[in-house]
Structure formats: structure tokens, C-alpha cells
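Input: one structure, supplied below.
Missing here: one protein chain of the complex. Every other protein chain is in place.
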Amino acid sequence: MDGPIIEVKNLSKKFGTFEAIKDVSFSVNKGDVFGFLGPNGAGKSTTIRCMLSLIAPNSGTIAIFGKNLANHRTQILKNIGCIIEKPDFYRYLSAEKNLEMFARISGRDSSKKEIQEMLEFVGLDGRGKDKVKGFSHGMKQRLGIAQTLLHKPDLIILDEPTTGLDPQGIIEVRNLILRLKTEQQKTVLLSSHQLSEIEIIANRMVIINKGKSMIEGSVDALVNEQDLLLQIDVSDHQNAMKAIELEFPALHVKHLHGAIIEIALEKEMVPKINYFLVNKGFSIHSLEPKRKLEDFFMKIIQE
Amino acid sequence: MLVRNTYNEFIKIIAKPRSYIGLGVLTALIFVILFAMKADGSSFISFVTSSFEQTLTFNGNILNGNLIAFIILQMLIVHIPLLVALVTGDLISGEAAMGTIRMLATKPISRTNIVLSKFIAGAVYTLILTLWLAFLALVVVKWMFGTGDLIVLNSNGLIILQEQDIMWRYLCSFFVAYLALLTVSSLSICLSAFAENSIGPIVSTMGIIILFTIIGSMDVTVFDSIKKFLFTTHMASWRSFFEDPINLKDIWQSILILILHNILFVVIAVLKFNKKDITS
Partner (left out) sequence: MKNLLVIYFLFFSFLSFSQTSDQIIAQLITKINLVKDYSVKASIKADIPMIKILPVNATIYFKQKDKFKVVTKGIAILPKQGFTDVSNFLSKKGSYVCVDGGTKVLNGILTNMITVIPTVENSEIILAKLWIDTKRKLIIKTDLTTRGSGSVTIDYQYAAQVAYGLPDQIIFTVDVKKFKMPKSVSGNVNQSNAKTSQKKTGTITIKLSSYVINKGISDEFFKKKN
């Protein structure tokens, strides 16, 4: 299929008088891991729910797989797997039964063997017969991922998939998403507050704020437009700051706290600063680049 | 996809504990009645025949399975509708409360099919409840109390129907009773489409039944024109099969009105659910 897999144009939705999203537009290409970023209440969930026909937009168009969602809903949803916020299941049924039931109406039959394999894949082997009401949040999240993938969709939409997971869980989900992209060539739309995750996993992203899409593009390109922020834990930080400002007048140096100073610079300047400070006799205790995406994100949403 | 999702709905109903509450309570209610009848059924018979007992005596096996089955069917007016609504009122709103409606609505199945499959599952559950009632009333009770002629009291007087003339009347009346309960089921599912919790539709269904029943029983001219259109007025039409002669015209009218109510509730639920924004 030529063209983007998802194309959202001028999407708007009001709830009563409250404008949840206004003229949101973006597109997702085949094979993308697309980051959908925005603070709480920005309109991410509303946009995703519109894409999954949970909510009817007031205006705008959504095309998925080259087809208009309004006219081809059933056909489109056959090829989408999704988790919206926390995955909810029938608590009085077992994990296996839940997967069977959702698979039955997902447009592709799944055998008991496939269900078992999927449970193994998400780390729930041996728990298939257990009722979901006894599952922890992390286990439900895994089951949610199993439910999303069982019918082998081409497009996967994940709304805050790592919410409530422990660090190990977060890493596992992240690795899974990467595997989906690299091994299975899936297209993934991922909405998350975990900016570091988006930076690591996503290749393209859109930032949405107050119901409007602010900026869209490749993660690298957007992020690398910005300077690196280098944090240095250095002895005699005051003299170190003066020395740097004298030697490199174009650089902006600021004191953060304690013995830590921060410099905005290009990546190539990092070894030069390191060499300069060591040569000047300063002791460097640590040298750490700050996550630029976070800064970029804060800058965008404050505009 | 409708068949598949309906099958899913059956699985959910079978797995939910509350589905068995209805069957359990129904069974318990019936056995309470049987115990009462065994212990002091003659008092109940005196109540039925009291207007005549000054002048007449009634001989024979009055307190038999046919009479007790009739008494049990009388419960249809209030008690069994609640047991139906307990399960069917939860079918859509219960999923909204649980969050699974969100999962369901992102599947490649139309919203209309989702609603229709719930109506079908609700109809089957109601049928099971009715068949269980029929089994207890017509088989178990007869095994305990034997059979005999049936004495029925209505506002026209007493009718005594002969034993061989009763079973077909019961079969017809259970059909109409099922239609009445199906209307309750449809109403509760329809209300469930508007709610995000289980209690609202169940209480609203019972509230509507009680309100309409009261309106239907009041001898007030202002209500006369609307009474025949209230579905509760026709919920008791199963009793018409125990008249002599049977007023078929009235029965067909009741059947038609109940069917129309069912269609109305289905249409409203489908329209509402199709337009609903799922934000839970």
C-alpha cells in the first residue's frame, strides 16, 4: 500500500462546550514506531479513541490503510490491535478464556495452541487457566499485549502501555515494541508520558498540546536540532564556569546545584570541554548529557 | 460476527455468578410456596372460595399441582421480572463499568451487532428462566401435589377447568409469559445502553414496571386511554388462557403490543449505542 498507514486531517472533537481536540493532523508511515506525545489532558486519548471509532469526531477525516474509517470501520479494525489506557478483561473468566473471546471477534480465528504460545510470549505461561481477577496490573498489561497481537494485526496502537509497570516491565514492553518493528515489520503508534521511551523507540512523533498538534517529524531530526545539555560535576565549579566562558564565549554555562554546572553545546564539543577542564587542573567527577527530548518537549508545550 | 459475539455473550452469562442468583432465588421462592401450601394450603383455598362457602362446599383435590402452578405463575407480576433485570440490566452498562466495552468496541464488529448479540443472549437467558419456572411449576409441583381440576378466581367469578383441559392452556400461557419477561429483558438492556453502571438500569426497570402497574390498576378516567399501550397491562395476559371462553382477540392484541415494545426497545438501544462516545 502506498501512502501513509494512518492519515489524520483536521480532527476536532467537542464534549459539550469543551474543545478536546481541534484541527489535529498527522500521518504515520508503514513501519514507523510513531510517538504520540503530550501532557495530561492534551487530547491524546481523545485522538486515539477517534482513530479506533470509540468516539465520533465532530469534523476531520481519519484514513487507515488508505481507507476512510467512517466507511470501512470493520475492515480496518480487523487489522488493528490496541490497548487503550489500562486493558480491561472479564475478571470472572480465565486469561485463556478472555483471549479466546476477543480472538473470536477479532476477524481471525486463533487456535488453542496459538493462544498458549502467545501467553508464553508475554510471560504468562502457566497462568492461562487463572481468573483475571487474581492478576496484578503488570500481568493484565501483558495479557493486554497478548490480546493485541493474537490476531496478527499490521497496525498496533498503544495508549500509555507502560503505565503502572515496574522498571523490568517497562523494559520488557519497550523491547517487545522494538521486536515488533524490526522482526515483524509492524507499524506501532505509541502514546506515552515516558519521554525517554519515545526517544529510544520511536522514529517519528507528534507533540500535541491543549487539543492541538504542535509539531510533527522524525525524532532524531527534531531532537538533534537542539543543543545537547551537558551536566558536569566539577571541583571548584565557579572558577570552572569562568574558565569555560572565557575560552568558549559562545557557550552558555549555568550553575545547577552543588558542584554541578550545565552547558548547552553540540555533541562534538563534549570531548573538547572535557580536555580543557582536565588540562586546567579541574577534577571532573561526572559528565552526563541531559535528555534533550524532555527539554524540547517542555519548550514546545510552553509555547 | 453476530453469531460469534452472541456465543461470547452466552459464555459471559454462564460465567457470571449473578446469573445463578436468578435461578436460585426462583427455585427458593417456589419451594417456599410449596412448603406453605403443604403446611397450610387449605387456608389459601378458603381465601379463594370464601365468597361461596356460606352456601356451597367444594369437594375433591382442590389443592393440586395445577392450582399451585397457577399461584406460582402469579409471581410473574413483580418477582420474576426483577430476576430477569438483575442479569440483563447489566449486559451493556456492566461492561462499561468494567471497562471491557472499550475492548469490545475496538473489535471489527459493528455496534449494532454488539447490541443485538446482547439482546439475543438476554432473550435466551430469559427463556432458560421461563423454562426452569415451567419445569418446576408443571413437573416438580405436580409430582409433589398430584394433578386435578383447576379452580381459578377472577373478577368474573370462579372457573373450574377440568384436568384434561389444562396442559395446553399452561403451554400457551408460558409462551405469553415468556413474551412478557422478554419485554422486561429488552427494557433493561435498552436502559443499560444509557448507563455506565449496573444498578441504574435494574432499578429503573423495576421502577418503570411498578409505576406502569400502578397506573394500569387505577380506575381513573385520565389514564384509560394510555393503559392499553402500557406493556405492564399485557404482562398478565397469560391469565386469559384460563378464562372460559378464551378471548383470543385480547390475547393477540397483548402479544402484538408486547412484540412492538420489544422492537421499540431494541431500536432505541441500537440507536443510542451507535451514537455513544465510549470514554470509559
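Note that the chains take the letters A and B in the order they are written out, and that residue 1 is the start of every chain.
Everything that follows uses one rule, which is that a contact is a pair of C-beta atoms (placed from the backbone, for glycine too) under 8 Å apart; a residue touches a chain by one contact, two chains touch by 3 or more.
Keep in mind the model is a prediction, meaning the values are calculated, not measured.
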Touching the missing chain are B
Per the whole complex, from B:126, B:198 or B:237 the residue touching the absent chain is B:237
Of B:160, B:199, B:226 or B:246, the residue that touches the missing chain is B:160
On chain B, the omitted chain is touched by residues 47-48, 51-62, 74, 77, 148-149, 151, 153-160, 162-163, 213, 216-217, 219, 232-234, 236-237, 239, 244
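We adopt the following convention: only the chains that are shown with their structure count from here on.
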Dist(centroid_CA(chain A), centroid_CA(chain B)) in Å evaluates to 52
Per the touch rule above, chain B residues touching chain A in the complex are 1, 4-5, 7-8, 11-12, 15-17, 98-100, 102-110, 275, 277-279
The residues of chain A that touch chain B in their complex are 15, 49, 52-56, 73-78, 80, 82, 84, 86-93, 97, 101-102, 104-107, 147
